[in-house]
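Got a structure for you, written out below as structure tokens; questions coming shortly.
Note that one protein chain is taken out, while the other chains of the complex remain in position.
And then subunit A:
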């Protein structure tokens, strides 16, 4: 076999490629490319007609430039011309260019399709294959419309060459995947199934893929493929290693075809026909037997090919889930792999065993490997393998081994990689809840979770422990005692304070008899944490305090003193201030009876699916938690968790917390007792569902809260809330942002107030403030004309995923804005997690009868949720080093767009939100900053460094954060400011 054949050389191309590869810098490369592009352009535009060879060469160069990552906006026509060449290589390059660079220029598509049509009709198999490859590579709907009807004909035509059949089968598969409606089923389908009998193994290999895809949607039409596939498979697995000649791969007969056939069989239940089934079981046994034979080669290719078939066989056995004997054999085989020296095999064995664990036949067999799996969790060096081990432990867990598994996972958590901590936390929480024999163990486990990995314990987890403690009176005393002890630790996680605050507020009385945990001791313990906590936690603690006043009258004077303090009553945070004022008044004016009624113990929570399970499902996609859901069919699941019922709405739940307390499903209380149960005081911090009713005088915030979910018509909230959301435009029917939207947004990255937009009709002003992960924004719409605006409708839209990242609650404004008047709109903003794109503000109104509409980007960027952090140089450098993974850093070098004034720069950086650290950078010209982005779900620590170079009028900006996307995004935002 010759190396690259001689006629092939496009020397000019080779020279060009080697020039590019030798370029020392990106700039040099770009320069060389631009030179080449200019050259090609002039050739294409020149008067001299180019011959086919030159055209091919230049088109190939363009393709190369495109594949380097540069944009190409010409040459398409020349490429299309090449398609009609009758020289193979010219045609080939033309097709390659089209496959890689096709765009939906309709004129071009027509020409391309014409050329393809000619080649398909040419009866030259090489040309036909090229055309089919092109259709398969492009796979667009346009191509489907033009050719989907022809290809089945080519595929089953008696006179088609084998290679053409192969290409036609996979081409059809690609078109079917893209637009199934375009591929007509018909009598050809029966003939396709019979390709499984084809003499040519290559044809069978291609056809199986097509059939596997088609039969998923039309299982009955393709049912006959089962017996054909079984007999083909049986012939392959029983053949000697040399029988299949070139289809034998490292002594393994037809491994790709075998795997594909086994996949096809997984589309169907076990064969009904006893003879077929017998033959299949025999083949599966043969595969399992062969796994025990000594290898025929030491090459890894041999063992990989052999094991690929083995794993696919095991998948089929698990899919059937009906042959106990095979299941147990499969499990034993995987057990051997668990200790194999090949990391790949250990990984796959752990993964495969996970599915085996959910079969009732093999669950016990899987459990016997528990020690090996625990050992893998401790000793595997590759995090992805450890992840599989953790998954498997989760899947094999049942009542008999729950304590062992949970304690191992807790131990693992202490050193686990950050990337998987949250998932491990969820899993531990679920297992602890599901298999708890006694509730004290459950409470201990969750508190341990908070202690070990507090940052990764999501709300779902600690809400859930509160639900369970509230619902089980036999655990309440223990829980109160345990949280009281946990709070003694000098540094305890804020989540611990939340759980502790809530539980002591409800059940502190159960431990009040012990002088060591008397009411004043409980109070001063909690209050010692108060000042270190976030607003949400402080709000919760204030509710605990008012509950204490009810539970322990002796603490009343002390607590009233705390509430009365200026730092509470005049707190700038409206939530805290409101609570302090209302609770103080309530405690002073209400009689003991009223107080006792209002502040009664929380009612039990409705039993529903564990919200943690729902969260895990969301995290891992559907089916991830199924091992627990449908796998274990034992009756043990009910006593602690209540009936586990699937909630179909888990995906669409707007905020993870909203569904948590099961309030969403509960009908709104028909007649809310006035004043409402004190539980709501507490709940409204967390829940944005309709049950978060105003308890003591509605505030605007609470009215906004209801907007996330339209309240039922009879709910009193309907009056306060927006009309049905149907009236609001969805993202699809608002216009694109105005062209200057990005520029306007940039103006607000480092400042919070100003004019957002102005034209002849309308001025929009912004005033906003942000604290922690919350923000409030006032928008002022000024009518600059003398005519009334009608149907004035400003709305905030969350494009894409933003809904899960940022909650913005708006209040409707009056539909008319008089000439010269200004209306104000208040927006409450909560950052749920980090986000990249700002929400859109759509403003629509009628002016003099003509509809006006306008879309802007709302000036809410992730840096608004910055909390500045002061630190010493040493700390800074230590943290800087900790964030040294390449993904954590983002850097930009850019030209100064404004005069380089140190004071202005400082002001901008402060406006951006980070703290400015002096005496950290050895070079006093440089700026160094630090801060924490606060979101509801997580906090992201950020370090930044800005190095001005006055001489070059350039800056270098470096961001390091614990999250890649945040680093990049902050870097982009900030770089535009100088």
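Throughout what follows, a contact is a pair of C-beta atoms (placed from the backbone, for glycine too) under 8 Å apart; a residue touches a chain by one contact, two chains touch by 3 or more; residues count from 1.
The definition used in the following text is that contacts and distances are computed from a predicted model.
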* Structure fact -> Given "AP complex subunit sigma", "Major facilitator superfamily (MFS) profile domain-containing protein", "Angiotensin-converting enzyme 2" or "Transmembrane channel-like protein", the protein name in the UniProt record of the chain not shown would be "AP complex subunit sigma"
* **Residue touching the undisplayed chain, where the options are A:41, A:117 or A:133** => A:133
* Among the options A:147, A:222, A:247 or A:955, which residue touches the chain absent from this view? -> A:247
* **Contacting the left-out chain in the complete assembly, out of A:33, A:60 or A:741** => A:60
* Residue, one of A:206, A:562 or A:734, that touches the chain absent here -> A:206
* Touch criterion as defined above, residue of A:255, A:500 or A:931 at the omitted chain -> A:255
* Taking the full complex into account, what residues of subunit A touch the chain not shown? -> 1, 3-15, 17-18, 21, 39, 53, 60, 63-64, 67-69, 87-89, 92-93, 96, 126, 129, 132-133, 136-137, 139-140, 163, 166-167, 170-171, 173-174, 177-178, 201-202, 205-206, 209, 246-247, 249, 254-257, 259-260, 263, 266, 301, 304-305, 307-308, 311-312, 343-344, 346-348, 381-382, 384-385, 387, 621, 885-887
